[in-house]
Structures are given as structure tokens and as C-alpha cells.
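Please see the structure below; I have some questions.
Every protein chain except one is present and positioned as in the full complex.
Going in written order, the chains are labelled A and B, and every chain counts its residues from 1.
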């Protein structure tokens, strides 16, 4: 009984966090969660993103590290942006700075790996008895995430740490990587990389910094440090993605302040 | 052990209900829920609205009281429509008729307060160690909601009950305040304020009452008492918001029946 209690407590300290491009619509998130509820009962599951830009692991790679640290150590991030599902791309488990990541080895974890202090990577070698050709999120990744969340072993082959596919990737991505519900445009740039007097250029529009929405001028696009540390282009009580006709991948330039 | 059991039982009787304009897309609801799972483990969390009209606490104020009573006493409503986040608007906790409310003091709770029989209001004075400028839902309001749900104290300063910002607000709002998935238009009017033979005018269209969708005529907009007691403008198996080009804030008039 004390063991049970201890186990329960440990389990509650863990969490499985879902990041996918599956969409809010449709059955896919629910199907993955059903697997998790069965295989890791009692572990809280957080839908963080179901609307990552579709088929685009490159931009998701820059979003992901901004959303890691607020989750407790031991958290398991189940990440699926997987246009190559059913091809030869490898399924991986990554341990980076006390947190676990499960998903396809297609660049999605490159920036998490690049910024990690402690890093271990494995190719998943366990094979589920039944696996569909198109939904490894449900059939392979979710069961592995459940095992990790429970502290159970997963069969894997350690990847050679001298070959790191991310070495050629930039530290920050000066592009639009995500739009939120309000139309705000998150970028792949950490705000700590910029000075507050830096102005940015996007779609030929020059924009300045504001600390908060209420500090910004109406009708005037601005940039600010969002609540997860990314440079975000926004408009006070308006939709900047429409006003500037922004799309994923649009480039951002820094206009250094005259001094 | 009996204490543990008692605690669990009490916890299950409570619930945290989320109402925001954060959108279904994106990380914000998930980030708030992750805080709640950690700080109030075992408490059920209900996503009630993630799609309240953006930046519009005034219409949300009339939606909120219609959705309170079906939740058990002791429930905590975590409500965030917060265009002034980062400005001087105050964070509040409200106790109204056995239920708790947490959110910004920008009018969002005015109608809940106006209709309450027992009412207490506090400005939240506790300060989280880390607080972002733009996401008080995660950094301030969610931790407070978790404490309330657990029956723990929150530091606050009681507000003067003689100064009530809602005294000038009408009892009912004769406007469209929300569209659901089908395009039905909820209004800020309680159906108990109207007679069934009252006809309404919206966008120059005169509409009559029908008890249910199946009682309404196809292609003919009607009004009915929705399942939460509000006057709702609808169309049988159709989208009245498109057919009448409705938008949030469109006005409703009552055409009193000749007798």
C-alpha cells in the first residue's frame, strides 16, 4: 500500500504532452489519447498543439524548445509531424535535459538537441504487433510514450553522438513559424537574441517593440517577447496575419538601430 | 488513509471550468491545463469555452451566468478574456452563490455579480515568482484557481461592496453574443424575460418562436429557448449566421404581439 501511494505520486509528477499537426478536428488526437489512457492510466495528458503547421517539421523544430521548460522534469513530449510516415524515416526517443521526446527522426527534434546540455538519442527498435502504414502516432509513438511516462524500458539502439544532423541548422529561425488563434505570428527567434530597440522588417513593414498589447498602438503591428520567450509579431485587438497577409515561412529581418 | 479517502472524495466533487477567448488552436489552453494538473492533481478540468468572442469581455459577461448553475457548488470558473493584460486592470477572485470565479476585473464578471444573492470580491494580492507580461491566465489565474479548487487560501484584498461597476449595465443584453458550431446565434437575453408569442427583429428579419428545431419550419429563422435558458436565433438544419449575415453585437428588438 505505501508502495502504491509512492507510485501514484511519482506518476502524477509526470505528464505526457502532445504536439502534432493532426488537427483539432477528427479522431487522431482522441485515438492517441485512448492508447495513453489505457497504457498509462492516471498520467495527465496535455494537448499542447494539435495544429502545428502541416507537413513541416522544420518550423516545428523551432517552436518545440520554447515550450519545454514550463513542464516538469520527467515529462514526455509525444511529437508527431510526420509527412514521411510509412517511409524509411526512423522512429526515435530522445532524452534532453531531464525530459523525454518521442517521434519521427525528420528534424523535428533538431533544435531541442542542438540546445541540450545532456543528450541521448535512440532509434526505437520495439515493434508493435499491429502497426498501420499511416498512423505511427497511435500504433508506435503513443505506446512508447506511455512506457516512458511509467518509467518502463523501451527497446532502442543508441545513436552515434558524433553525427548530428542539426549542426548546419541556424540557432534561431528568422521566419514565421506559427499563427495563434488571434492571428499573432510566432517566429523562430528567441527574444533574448534581440535588443528592445531593434526594429524588424516583415513583408516590407517596419515594426517596433512593445512590451505588452496594452502598451502597443492600435492598428500598428509591433513585436514583443511572447510568454514563451519567442519574438512574436502582433497587433493590438487585431489580426496581424490578415493585415500583413503573413504565411508560414515568411522572413524576418532585423533593422539595427542607429546609435 | 481515511483522510486520504476523504480528501479524494472532496476533490472529486469540485471542478475547474475554463472559459477563454484563447482559441482551440495553439498552446494556451494546454498550458493552463498543465498548470492545473500539476497544482491541483485529480481535479476534473472542463473546457467549456475556448472561443469566446475575442477581446470582448462585455458580451462574455452575459454568456457566463447562463452556464454556471449546471456545475456543482464549489466549482471554480477560470475565465480569461483579457485584452488589458499587462496594463493596470486588476486580477480578481469572486465568490457568488457557492461558486468561485477567477480572472481579470474588466467587466467579465459583472452580470454574475449583478445577479448574485451572496457575493464577495477580492483583488488578488499574491504575486507569482515568475509572471509574463502577456499570459496571466497561465502565470497568475490558473495557480489561483488550483488553490481555490483545493480549498486553500489565496491572498487577496476584499473589494468595497458599495462600489459596483455593474449598476449601469442592463439586466439582459439584446445583442448577439456568441455563435456556436452550427451558426446558431446566442443572445444576451434570458428566455424567461420573453413571452412565447413575442416576435423578434434581427437584421430587419422578423422571427417567431419555435420550441425545438424539429418544430421549426425549414429555411425559416426562428428563436427558441436554448438548453441554457438564453434566447437563441437559429435555423433548422442550416446556418442562420450566414443566412442573415449576423455578427457579434448585432441588435435584437422585441416586437410585442398585438393582443
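The rule is simple: a residue touches a chain if its C-beta (ideal position, glycine included) is under 8 Å from a C-beta of that chain, and two chains touch if they have at least 3 such contacts.
Bear in mind the structure is a predicted one, so any value in this text is a computation, not a measurement.
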Candidates A:69, A:134, A:155 or A:197 - the one touching the absent chain: A:134
Residue of B:127, B:157, B:196 or B:211 in touch with the missing chain, whole complex considered: B:211
Residues of chain B (touch criterion as defined above) contacting the omitted chain: 1, 12, 15, 17, 24, 44, 46-51, 67, 70-72, 178, 180-182, 211-215, 224-228, 237
Touching residues (missing chain, whole complex) on chain A: 21-31, 33-34, 37-38, 41-42, 54-55, 83-87, 132-135, 138-139
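The rule we apply is simple: only the chains that are shown with their structure count from here on.
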Euclidean distance of C-alpha centroids - chain A vs chain B, Å: 30
